[in-house]
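Encoded as structure tokens, the structure appears first; notes follow it.
Note that one protein chain of the assembly has been removed; the remaining protein chains are unaltered in position.
We call the chains A and B, going by the order they appear; numbering starts again at 1 in every chain.
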Amino acid sequence: MILHLVTPLLFFVSSGGEAVVDSQSLTVYADVVYTSTGERIENGGVTVSDGRIRAVGAMRAPKDALHVAAITAGMIDLSGHVTTGGSVEESREVTPEIRVAGTLDPFSISWARQLRSGVTTVLVSPDDRNVIGGLAVALKTGGEKSIEARTVKADAALRGAFGSEPSRGNHPAYGRPTDFYSRRPTTRMGVEWEWRKAMYDAVAASKDPARTFPGSDELMRALKGELVVVAQAWATQDIRTAIFLVEEMAQQVEGGVRLVLDAGAETWKEPDLLKRSKAAVILPPFAHAGRTTDGAFMAWNVARRLQDLGVTIALSSHDALDDGARLAMQGAYARRGGLTLDEALAAVTINPARMIGIDDRVGSIEIGKDGDLCLWSGEPFQATSRVVGVVLDGELVVDPRAAE
Amino acid sequence: MKWVASWLALGVAVPGWALPSAGDPAPTATGWEPGNPLSLVVLQEDASEVLILRAERVIVAPGRELEGASVLVRGGVIEAVGKDLVAPEGATEIRGAVVCAGFVDAWSALGIDGEALVESGTSAATRSADALDVFGSDHLRAEALRAGVVAARFQGGQPAAVGGIGAVARLDPSLDAEAALLQPDACVGMAVGLTVAGSGQYIRQPDGSFTVDSGGRAADPFDRLSQIERVASNIEAGRAYLESQVEYRHELEEWEKAIAEKQAELEKDFKKAKKDREKEVEQAREKGKEHKEKSYKEDKKPKLPKHDEDKAALARAANGELPLVVEVHRASEIRNLLAATAGFDRLRLVIAGGSEALHSAAALAERDIPVIVWPSLRGKGGADEFEGSGPSLAAELSAAGVQVLLGSGGRDASATRDLPLLTALAVGHGLEREKAFEALTIGAARAFDLDRRLGTVEVGKEAELLVLDGPPLVTTTRVQYVISGGRTVVTPED
Partner (left out) sequence: MHRLMLATAALGFALAPAAIGIDDGDGAAGVSGGGNGREGRAERPLVPERTTAYRAKKLVLGDGRVIDDGVVLVEEGVIRRAGSGLEIPAGAGVVEHDGTLSPGLIALHSYEGGGADLFDATRAVMETADVSLAFDPASGDFARALASGVTAIVLAPTPASLCPGTTAVVKTAGGTVVKKDAQLALGLGAAALKPNEFPTGYAAALAELEGRFADPKGNFGKAASGNLPVLIQAGTRHEIQRALAFARRFQLRGALLGSTWAEDLVEAIEGSGLSVVCGPVDPGGDAREARSIAALSKAGVRLGFALDAPARHPDSLRFAVALAVRAGMDAGAGLKALTGDAAAIAGVAGRIGRIEPGLDADLVLWSGDPADLGSAVVAVYVDGKLVHGGTE
């Protein structure tokens, strides 16, 4: 084992390694602490109190202390969909002003599932049945049962979709319309039309106050780059459409859209465009058979290829019920596809945090950040390792010592 | 039961259900004689708990109370009732204001598997006891126990014309099927004139439009009339089957007698007969004809009537062995039903529902036909057969001389818990308190042939008891303890 140098910032006062555990603080020890800052600490520990990380460094674990094989920062999943009832307002296709936070049910047991698997922060977005669904919210998966208390960042991103999903439920308007789903868009072109129209209308509204409409403010903020746009684009044609549209609007509005491509399974087919656009990419759950939604083909080493291009990537699990598809295992598949442990770790911690601008609070183990930790039974992102404990906001919510 | 005796004489094994339940051994001062194969053997093996209940009032039976009395329970049986009872060594003492018999829901959906309840493909022989679900609805049964209901009669095939054989079971969730079933064959159930809701699904019509399947079986008056005819014909079929069984017995006996006689004769006159026969055979051969053997009438052994499970069940209703519970609501249908069944003098008819039974109150009172009333809080807008029902139905029927029993409607398993409160509401609408209490205890037990085992606080009966902190059927009274199967299944800490 190569001993890494311990980062200077990270010492608790009694640095002989015996952290004083008072009743308010919690210290967890591990064979290796992966901080997501590029540093690894062997035989280290993390102390949390009052909801924040207070110390991290090499610490000698006292007898009977809480000790695991590895500690990482709590994982972040940008593909959360734990909503209830209609999560999108389907009376219109473009609803940038609607906040998905109004549809969340903090009493749902789905949150516990996420939490137990090591995901401490999720970005919940409206479903992609609308072209532009509205404002996503970043929140913790546990804690006090209220959305306000759990919110990390309200209005964290503007959600939309390119591709076939927004048009799937709509019927053509010819013949006798049977319900209000007989409307545009019914094709990919229609989806792009809605995007472009919404954006141009927002630009017009910014110039003429009489033309404002619900959502025009949010769209302008997105166009200026003040509000991140997370847009679903599985297949090549959708990725190209998204990037070309962003480039077109950059000529209309100073600033330019900060684009994150969600479920970019075929991004590996457009390396030049990706580099040019500086878009970030959220990869969908690994498609073991290759072919995914919209016919997109997800290469087994797509993460590696994007990493080599310098694209910031995040992994996602799409709220999988199946333990083998949850975020911890997505990291394992990414490593099998060529990522290193540190790259896989970044893809589920600091990268997603940076993409939506919550890296001041979460995403790595640094003093002052929220006390969100994953405790592993072995090296992270291995098929033989599991998340056995979770610390959320400084509380040990999943205890590795508890009986199974 | 002559034919049963004959069966036994043949040495044929008789199925347990055919054993007359009226043959229960008589209670003695010390307890049951072993012999009933269906229950108490189990209880006697589990005879560890000895309880002494001391109360300010013991309601022994409706209208009979003892002040400052105690009840001694051992082995699941009431061993003694009286003042100044001495508690034996190791007895658990329970004190309360009132001790009375536990309530029985005479028309319930609790304890039966949900699919069986709504099964419409049942026939007369379908046994609801086979659908007893001892694992499901634990929380509902616990809630019902806490409200004081210790047993319930349930019937599968609620929407069917013939539901099958209903059963009565204890509600203690910790019992297995054998221990829970108080009366596996409690009654035969039928229904007339029920509105059965449609599936509610959208069905594509030929013209391309969609309509909701609102179903509505038996909305048609002719349909309902034919259902009543079917009730009568079913009972008749049962009676005919029974008669054919009896006839077969007779004929078989006679045939055997004739055979024996003939054999005796032949033994006596064997040689002569042999010679006669040889002569005839010779004659026939000479003539070139076939010799036809002389066939005696006695040779034709009477044919065993084909065993029909359904008819056998209906036979038990026809001859009064099991009560026939018919759910019927509308005045005209009740009248027609009474007329159609008037000829079956051994039939024990019980009406369930009876929303408009007041119109036939005189006939019901005269024929001693009890009505199981569901004191519901339905309003307008439901199935039309319930229009006449309401919390005052029980009072009105009782005032007109009809014997009233009480049940929770046989549709919703969770309604059993609220039966005591609904009974209190019926009392508020005029039902005599004593009659209400009787309906919930000994009345229900008697209707389903359990009156020697349940329903009152008397020596020799099984210990199905409530300990209350006030008079029963008063809203503010709480059930403190429930004793069922001899065990304390509910305590105030629950």
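Note that a contact is a pair of C-beta atoms (placed from the backbone, for glycine too) under 8 Å apart; a residue touches a chain by one contact, two chains touch by 3 or more.
Model, not experiment: these values are computed from the prediction.
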Item checked: Residue of B:E65, B:D130, B:E143 or B:E251 touching the missing chain in the full complex -> B:E143
Check: Of the residues A:D105, A:D217, A:E247 or A:E379, which one touches the chain left out of the display?
Finding: A:D105
Checklist line | Contact with the hidden chain (one of B:T195, B:S376, B:S398 or B:Q480) | finding: B:S376
Next item on the list: Specify the residue from the set A:G80, A:P126 or A:P185 that touches the hidden chain.
Entry: A:P126
Check: Where does chain A touch the missing chain, residue by residue?
Finding: 84-91, 95, 97-108, 126, 134, 146-148, 179-181
Next item on the list: For the chain that got dropped from the picture, name the residues of chain B it touches.
Entry: 139, 143, 147, 376-381, 390-391, 408, 412-415, 417-418, 421-422, 424-425, 427-430, 433, 473-476, 478
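Heads up, the rule we're going with is that only the chains that are shown with their structure count from here on.
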Check: Distance from the CA centroid of chain A to that of chain B, rounded to the nearest Å?
Finding: 63
